[in-house]
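And then subunit A:
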Amino acid sequence: MPALLEIDNLVIEAAGGGASPAPVINGVSLQLDAGEVLALIGESGSGKTTLALSTLGYAKPGLEFRAGEVRLNGDDILAMPADEKRRLRGQRVSYLAQSAAAAFNPALRIGAQVTEASVLHGQLSQTEADRRATDLYRALGLPDPDHLGRRYPHQVSGGQLQRLMAAMALCGKPDLLVLDEPTTALDVTTQIEVLKAFKDVIRQEGAAALYVTHDLSIVAQIADRIVVLYAGEVEEYGTVDDILNRPQHRYTRQLIGAVRPPPDSTLRPESLEETRQDVPALEVKDLTAGYGRKHASGHTVKVLRDVHVAVGQGRSLGVIGESGCGKSTLARVISGLLPAMQGDVLLKGQPLKPSLRQRERRQLQKIQFVFQMADNALNPHQRVDQLLGRPLEFYFGLSGEEKRQRITELLHMVELPAEFSERYPEELSGGQKQRVNLARALAASPEILLCDEVISALDTIIGASIIQLLKRLREQTDVSFVFISHDLSAIASFADDIAVLYAGLVVEQGPANRVLAPPYHPYTRLLIASVPELSQGWLERTLEMRETQASIDRAVEITDRGCPFYRRCPLAIAGTCNQEAPPLRNLGHGHSITCHRSEAEL
Partner candidate 1 sequence: MSTPVNNPTGESGQTGAISEEQPRRSLKFSGAGKTGIVVILFWITMVFIGPWVAPFHEAEFLDEALFIEPGLDDPYPATDFLPPGDVAYLGTDYLGRDTLSRLLYGARTTIGVSLLSTLLAYLIGITLGIAAAAGGRVLDSSLSRLNDAVLSMPTIMLGMVVISAYGSTLPVLIALTSLIYASSVFRIARAFGLDIMVSDFVDAARVRGEGLGWIIRREVLPGMILPMASDFGLRFVYIILFLSGLSFLGLGVQPPQSDWGSMVRENLAGLPYGAIAPLIPALAIASLTVAINLVVDDISAHHGGKLAEKII
Partner candidate 2 sequence: MHGDETTGKDIRALQQKFRDSGISRRDFLAALSALGISAVGARSHLASASALALSPRKGGTAIYANNLHGPDDQLDPIVFTSGIDYTRGRACYNNLTQILDHLTLHPELAEEWSANRDGTEYTFKIRKGVEFHDGSPLTADDVVWSMNRHLGADSPSVIKAYFTSVTEWRKVDKHTVRAKLSTPDRDLPVKLGEKQAKIVKKDTTDFRKGIGTGPYILESFEPGVRSLHTRNPNYWRDGPNFDSLVLTAITDPIARVNALIAGDVHLIASVNSRSVRLIESTEGVHVNSTPSGRYGGICCLKNTPPGESDHFVKGMQYIQDRERIVRSILKGHGQVGNDHPISPAYGADHCTELSQRQYDPDKAKWHLKQAGISSAELFVAPVAAGIVETCLLMQANLKKIGFDLSIRQVPTDGYWGAVWMKEPMNVVSWNMRPTANSMLAIQFAPGAAWNDTYWNNPRFGELLQMQLAETDPARRYEMLCEMQRLVHEGSGMVIPCHINILDGVSDRIHGIPVVPLGAMGAYEWVEFAWMSE
């Protein structure tokens, strides 16, 4: 009997040819048996999404199928008339998009969207479909499965939406499930349980799955076999075990190499900790900040409460926390974009004025902000040399030859060829944009560099290379870094000191090696536990730990009473943690934890 899915040297090119010399997909062949999970891995631009979509007989606008076959249970999808293709989609093959937030129609109720396809294809009656949906919600561990369908997408959390999309995909009992980076947009803590849910439900439905990702450690958890895709061609093809442990090709090894080691204190030299001066380069004192009218009490949303952090000269402070914990806000306050409500920002001991306008140009020049999304941070209508040139004119009045020289230097610093100065942002890849973004900040020759999620939008290899770059910069210059990320391993691999932020509160901070070693704050522990490892079975192992068990995706609530982590905390003490604000426990060596539990208990 034939495999469930067979792709025979498929070629996909840009419509009208000319536009792109190299085909996007170039003679790819692979096959996938029923009930099997095949991981499709590759960096951005490798064409993995395009390949995945071909299994629905769909090519994105601007692309077209040139050659080859895509056979599902033997019949060629590409050859099907439009109508048949339509009936195939959502019924025999269904698709799980990367960002559920974008893929759910904001104007329609969730239930309707989940059941729509299967009802329309006449597989189920509306009532059957609803029942099936409810079962799926339950299977996916979603809260309040009976009424979930009546809600609108904006009324549920990101992690839940991601799982709801799985329900949407599975509702029609498809033979093949295509998952396109389904967890990339999620926080680590959310990621594991979504991952788990997917894994279970796929098993239980007995559907085959094509799992597209750039993250090997995810693959390790869920896939049976792996296809490594590079520049539209299959680089390597084998079982998870083979690929992970006996990689053949250069690129595959590179991929594995790029996987950041799980955070581990032992990896770090003790020495760094001692070299801290008394006057930090940057210090933030009992800072409270938020949005809404300042003095009107109550109306304001406090995003940060009594935050106190410091960065030593030439050191790097890593700020970690889930989305919405206020880490970006911290950066905005330091930069002056968002004036603080209370508290001070001290540069070399001297307080800065809260708002941009009041700060002197000299001070502004010393603190530079590297924004998260290079796409938004670089004005698409300015060439690279304009982008880099402006700070040079603005702060140092450079012009002409001098300026050009410096621009070339900067490009060199971020490892970009000089001729890039002629390009527009949209002519650059994501990684290149991020480097330009960085170079612009460096152009001001700052003392403090605020890096807000600079690598979270990039895939592994590129991310790794950016971190390498940052490390080099830190050694060459004595710039101090505030490195903000939701990715603990990234922080671990870069930061000297770490501050763990939860719901606007610093729950633990100190030298990296201390924070990453027991005693942990329960939340820190959860974070560490959630970082996926490049070993099969890790997922199951972690999920057995009660920390993670306990912390199954719950809404983060920002509260003034008690400990905000209370509802998720495995060690929570009822009556105390939800009533009194936790005390700050100083453990020496600048290491402190904010918790009711004693050091020993932790």
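The rule is short, and it goes like this: contacts are C-beta pairs under 8 Å (C-beta built on N, C-alpha and C of every residue); 3 or more make two chains touch, one makes a residue touch a chain; residues count from 1.
Selection criteria: all candidates are chains of the complex that A comes from, given by their letters.
For clarity, every value in this text was computed on a predicted model and none was experimentally measured.
Asker: For subunit A, which of the options 1 or 2 is its touching partner in this complex?
Answerer: For subunit A, the touching partner among the candidates is 1.
Asker: Touching residues of subunit A toward candidate 1 in the complex: what are they?
Answerer: It comes out as residues 14, 19-20, 22, 24, 43-45, 47-50, 53, 60-63, 97-100, 102-103, 180-181, 184-185, 212-214, 335-337, 356, 359, 361, 364-365, 367-369, 371-373, 375-382, 390-391, 394, 424, 426-432, 440, 444, 457-459, 462.
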